[in-house]
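What follows is a structure written as structure tokens; I'll ask about it next.
Of the protein chains in this complex, one is absent; all others appear in place.
And now, chain A:
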Amino acid sequence: MTDTILRMSGITKTFPGVKALQDVDIEVRRGEIHAICGENGAGKSTLMKVLSGVYPHGTYEGEIQFEGEPCHFSGIRDSEHRGIVIIHQELALASNLSIAENIFLGNERSKRGWINWNETNAAADELLRRVGLEEKAVTPVVELGVGKQQLVEIAKALSKDVKLLILDEPTAALNDDDSAHLLNLLRGLRDQGITCVIISHKLNEVMGISDRVTILRDGRTIWTDEIENLTEDKIISGMVGRDLEHRYPEHEPKVGEEVLRIEDWTVHSPTQPDRALVRKANLTLRRGEIVGLAGLMGAGRTELAMSVFGRSYGVNISGRLIKDGKEIQTRTVREAIDHGIAYATEDRKRYGLNLIEDIKRNISAAALTKLAKGGWVDGNEEFKVANEYRASMNIKAPDVGAVVGKLSGGNQQKVVLSKWIFADPDVLILDEPTRGIDVGAKYEIYTIINRLADEGKAILVISSELPELLGICDRIYTLSAGRITGEVSRAEATQESLMTLMTKEEQEVAP
């Protein structure tokens, strides 16, 4: 079993301003299940996009050898032609077409442009048997759950004579039964000689299914090792193993009384109403305290925050919100804002800003009535307020009439923060407040967060970057598969202990 099917060496991929991958080496043996682990943003998905030709040859440095031959893929069709198939986290099925049509999409069983439906459906049925999916080939995909759709993706891969199957977070959206079935299927495919690369955050799955593990961190290969030599702890320390740098402003918290208590909060997925994304979560936020919420992708962080913020996400939401000792209802965003809750989104361009409007109109958007008398906005007051924020938040723009879409990421984030600070909330939820922002602007954002805490606001910071949470938070909750698995003070917390809690299984909920 030392036949190497894939060798990627010296892969470096640069985006404007960021080195996503730096001199990455990875070797995959024929017929193994190879897991790639790393934090969010470690470069796993970028590496797989390089491999599959999403980033074509020439846009990266380094060399790819597949079955001993160098590869110069210029697109995803090239890599699929060689037998490399990638299944993305977000499934890419045409939901109104049948299973068979999806399996052979772009690869139709046809003669001179006319599809042979009998052959198509028969071949599809055969593939469905191989992946253990008991559905008819003519069933529309829309009628299948996510787990079954995942199997259709794999059947589709098999139809292309796949040699190397890459799965990006295949079980992230699946329930336990579907996950187990999928993992069994992967073992079966391995026995048939198909090589798998699996990207996963679920370390118990990694331990259970893979033969070897490669760790990526900050765009570099850390190590590759046989599963026999590994433990979950060892993987965790590989994933996080870096020191905290002095990238965070000093801050002495002045913690006051409780402002918001979230009790037994449960949220279900809007697309699969029987699947709980957040389960019986309990959190307490206090005046002047910066609280962190740590969790891997898919753990339910954003879902928790947005559902609290006026039920702007999820269905079948249950639980209680106690604000200043009284139970409150936040059925709409307006109600949440009126109760003094603010939520700054992780995706500012899609959900946070009106990019075609100017700075002042974005800042006033959430609290326009504060600038209005009898329904009429005082444009001069709006200008004044916006100018005050431009100065105090150090928004770099020629004036407050500048269009927000043209500002840098850091300045856009400051506009989002200004908008919510102007709404004058008691509780401020910041979802990935420094995503896509350069280091200097990050420091400024941290300083602003500290200042807001000193003014007596309760702050909840959601972040994928553990060093960031450890650097700015006074207390950190960990979320795993929708459950709060731990609550640690800044003094006790380490990256390793947080990562352990973040990957903890739901059975063993922390005290």
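The rule is simple: a contact is a pair of C-beta atoms (placed from the backbone, for glycine too) under 8 Å apart; a residue touches a chain by one contact, two chains touch by 3 or more; residues count from 1.
The working rule: contacts and distances are computed from a predicted model.
*Asks:* Which of the following is the UniProt-recorded protein name of the chain this complex doesn't show: "D-inositol 3-phosphate glycosyltransferase", "Xylose transport system permease protein XylH", "Acetolactate synthase" or "histidine kinase"?
*Replies:* Going by its UniProt entry, the chain not pictured is "Xylose transport system permease protein XylH".
*Asks:* Just name the one of A:Ser307, A:Thr345 or A:Ser480 that touches the chain not displayed here.
*Replies:* A:Thr345
*Asks:* Thinking of the whole complex, not just what is shown, which of A:Ala92, A:Ile115, A:Val142 or A:Leu368 touches the missing chain?
*Replies:* Per the contact definition at the top, the residue touching the missing chain is A:Leu368.
*Asks:* May I ask which residue of A:Ile359, A:Leu452 or A:Cys473 touches the chain that does not appear here?
*Replies:* Candidates A:Ile359, A:Leu452 or A:Cys473; residue touching the omitted chain: A:Leu452.
*Asks:* Touching the absent chain in the whole complex: find that residue among A:Ser95, A:Asn204 or A:Asn354.
*Replies:* If we include the chain that is not displayed, A:Asn354 is the one touching it.
*Asks:* Who touches the missing chain here, A:Arg129, A:Lys254 or A:Lys406?
*Replies:* That would be A:Lys406, which touches the missing chain.
*Asks:* Tell me which stretches of chain A touch the chain missing from the display.
*Replies:* Missing-chain contacts on chain A: residues 309-310, 312, 332-334, 336-337, 343, 345, 350-357, 361, 365-366, 368-369, 372, 375-377, 379-381, 383-385, 387-393, 399, 406, 419, 421-422, 424, 448, 451-452, 455.
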